[in-house]
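A single protein chain has been omitted; all remaining protein chains appear in their positions.
Our next item is subunit A:
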Amino acid sequence: MALSGMRGLSVFISDVRNCPNKEQERLRVDKELGHIRTRFMNERGLTPYEKKKYVWKMLYIYMLGYDVDFGHNEAVSLISAPKYPEKQVGYIVTACLLNENHDFLRMVINAVRNDIIGRNETFQCLALTMVANIGGRDFSESLSMDVQKLLISSSCRPLVRKKAALCLLRLYRKNPDVVNIDGWSDRMAQLLDERDLGVLTSVMSMLVALVSNNVDAYWNCLPKCVKILERLARNHDIPQEYTYYGIPSPWLQVKTMRALQYFPTIEDPNTRRSLFEVLQRILMGTDVVKNVNKNNASHAVLFEALALVMHLDAEKEMMSQCVALLGKFIAVREPNIRYLGLENMTRMLLVTDVQDIIKRHQAQIIISLKDPDISIRRRALDLLYGMCDVTNAKDIVEELLQYLSAADFAMREELALKAAILAEKFAPDLSWYVDVILQLIDKAGDFVSDDIWYRVVQFVSNNEDLQPYAAEKARDYIDKPAVHETMVKVSAYILGEYSHLLARRPGFSPKEIFSILHEKLPTVKTDTIAILLTTYAKILMHTQPPDPELQDHIWAIFNKYESFIDVEIQQRAAEYFALSKRGARSMDVFDEMPKFPERQFALLNKAEDKEIDTAEQSAIKLRTQQQTSNSLVVTDQRPANGSHPPSQLSLVRMPSQNMDPSLGDQETTQANGILTKVDPQPAQSGDVLGDLLGTLAIEGPPGASMQPEQNSGLEATASPIGDLALAPLDGQPNSVQPIGNIAERFNALCLKDSGVLYEDPHIQIGIKAEWRAHHGRFVLFLGNKNTSPLVSVRALILPPSHLRMELSLVPETIPPRAQVQCPLEVVNLRPSRDLAVLDFSYKFGIMVNVKLRLPAVLNKFLRPISMTAEEFFPQWRTLAEPPLRLQEVVRGVKPLSIPEMAHLLNGIHLGVNLDIDQNKNNLVASSTFFSESTRAMLCLIRVETDPSDRTQLRLTVSSGDPTLTFELKEFIKEHLIIFPTAPSAPSHAHAPPVVQPQPPVVGAGSTDPGALLAGLL
């Protein structure tokens, strides 16, 4: 094979490779960058060939990891070159160097568009490829129509159309509006008839994205997907070149089954039967073969089929087949299959009642917990965690504890946390719980957060029977040579309180207890010293008659700490000294601590957090269902459903790694990421040349493996879970507490169109809305979180007088773990700020009734428009008088900078036009309001802020309708005065519910039941 074809490039690459060390390499690279820079500065003398060559060099240097902060312009400019070779390089290098947020990209939108709409097929391909790889929102706005045309055009060849499909997918991901839902579903159905497999594969990727967002519009595609699957998996009706190791395009099969998983059910019996036949064939007909690639491909299909069967959850017959298959997989030698077996078994826990069958594999899963591969160990841990219940908790937790000492650092935190959660959740008796936690502190003290030991103390204090046992255990542990500081704390506390109960036993005399504890004092931090001082004082008081030797010793310590730098310690020492001098008269001061109130601890409010892995999620869901009373009662059966007040433990902290938040919009945290320190240049191994020249032997055996030391360091940073702020539901008789803050959820939904409206341990009500002029459509998603049905479900809408609302039928029963969707049509009759209320009730043991405000708020009927000064001022002048224009000085405004203010206005659909007002302390916004009475009505808003006092501003609102002007002005005021806090930030979880202003009762609103209710809420 010829080398690059560009001599200069090859020479440069060779030079870099010949550099004996990193320093030389840097010198060589810097020299080259300097050269390129000079050449680019004087562009006139540059031939297209040279430009191309330099741009490639830049990419190579960039790939080596050096900063290349110039020359983007040259790369981008090649896109507009007339000839293919230059254009090709321009497109490809631009797509590698830049990302979608780069400003340079805006400059080429036109050039790219010209290539897309031009007649040259090869140019079209280049342009589509680049847009598909790095196109952002700007591209989606300007190009989506053109790309759509290419995709559905009958004159384009497949090579263009498959790229157009994926390009459109990219644009859709950046801006879902690019696909006009109504017409598009028919198009999609047609596209699924495509015979070219390349195009069909791309179209299927597109469909997966579409149905994952809005399955309802694409029901017509369902039978087609089943047909495609039949064609591939059953009929093998596919050109030879699209079979992969004898398997008809495994990728298309996987994608098709993925798309099908977004449809909740398949109602048509024929379609359903056909699909199940195919699935049956895949489940039964996949054998393990020798060829690795064939095996992987067939199992890729098989695992997707398993997921689809789990989703359709239909015939129990097939489900047991699935479990049997998975049982087989988790025991095989092939690590990939074992990994996936464990992963899918964990998923299976979520969807069906197969726990008992899965439990049979417990021994095998525990073996995987000790696998050499950390990926597999993590899966095993997640699965064990998910499958744990009262029947097997003892075994599993003990297994986890045993493994804890051997486990690598990267997993300890997670292990410790999971063991603690399981121990608390499923403890068969309290002494076992104390044992587990003390062991946990002993083996992994660094990973046991304070919450966990507080919790032990709380249990011990509240259970008298447990106290002597705990004291005995605490003494055992503290007596060990090197104990963790957390152990010192918990032991000191328990021994101080309860060691006197055992005073007569050998080894438990006050003196002995004191001397064991006092050994630890020199090595601990101040907060532990404080606990130790208290313990000493308590020991002293329990020694009646006093032991003069012990007394002198302890007094000497108090004396010493009376001058300690830390005021807390100082004060304690002084007070304890004075009190203990008074002898038995101070006895009551040093009495046992009172029992803890049965506190309502917050449960982990993270179930919706995508950051948590699936097993975590399942466990949280399980837990929310199985909440029992606060005390860990001895129980052999699963807690009865729902009738208990949902009080519970906050155990702990979620594991979260020390992640860099800078990874853009990626969701970073994850319970099981590992943090590894890496040497970027691992030691060179001997056989470099052999590596370079060795073919990338397909299936080649790995060469002598050189393994740099993995410094896995793990920084345990744990983020505390906030107690959840419970929004009080005054006057509601239910004892089911909502999860999350209802008011915050509502406020968030006022600004966005989908999210959770309400959640409690039994139900989750999600909401999704679409708005078109004065029409709106909600879909309420009622999800039953339990494994038994919710009955007597009733949903009533109490609309305010300005909204016409129609809720479709809500079924009376929601089956276990099912979600029902109820569309709700909304028509806005006239402007008003009154709110609609959903009166929702269900029965799960007890009747639960909640009244929820629906986010059909004023701003949903606003559409921001952008205006120029020429358009704006004539309108502004015509609407100059009250009541069409109202002006008010608003005080007590939340202080916001101008950009923040603009963001706020844009958030409520008032389009801020930055260029109109010359004064930069003012903001001008415009929007169209839609209602049946006003039709489309222009609204103009001006906000004049006072830079010296950000808490006040002058607000002017104009529109062609007096009511609208008034309502809109009041509405904006509400948002300025109390801006709803962002609900997601964890620190806000503590914040008290945001107080909604009472909607002022105006005119017609006063007779409105919805408005009255909304006021009550």
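Here are a few things to note about the model shown:
In the analysis below, contacts are C-beta pairs under 8 Å (C-beta built on N, C-alpha and C of every residue); 3 or more make two chains touch, one makes a residue touch a chain; residues count from 1.
Note that contacts and distances are computed from a predicted model.
Candidate names were "Transcription initiation factor TFIID subunit 10", "F-box/LRR-repeat protein 4-like", "Golgin subfamily A member 7/ERF4 domain-containing protein" or "AP complex subunit sigma", and the UniProt protein name of the unshown chain is "AP complex subunit sigma". Across the entire complex, the residue among A:C96, A:A331 or A:L350 in touch with the chain not shown is A:C96. Contact with the undisplayed chain is limited, among A:S249, A:T486, A:S580 or A:N913, to A:S249. Only one residue in the set A:R44, A:K83 or A:R877 touches the chain that does not appear here, and it is A:K83.
Within the whole complex, the absent chain has one touching residue among A:S10, A:S320 or A:S897, and that is A:S10.
Only one of A:R378, A:K394 or A:H802 touches the chain withheld from this view, namely A:R378. Touching residues on subunit A toward the chain that is not drawn are 1, 3-4, 10, 13, 17, 56, 59-60, 63-65, 67, 83-85, 88-89, 92, 95-96, 99-101, 122, 128-129, 132-134, 136, 159, 162-163, 166-167, 169-170, 197-198, 201-202, 205, 239, 241-242, 244, 249-252, 254, 258, 293, 296-297, 299-300, 303-304, 335-336, 338-340, 372-376, 378, 610-611, 613-614, 659-660, 662-670, 672-674, 676-682, 684-685, 688, 690-698, 700, 702-703, 705-710.
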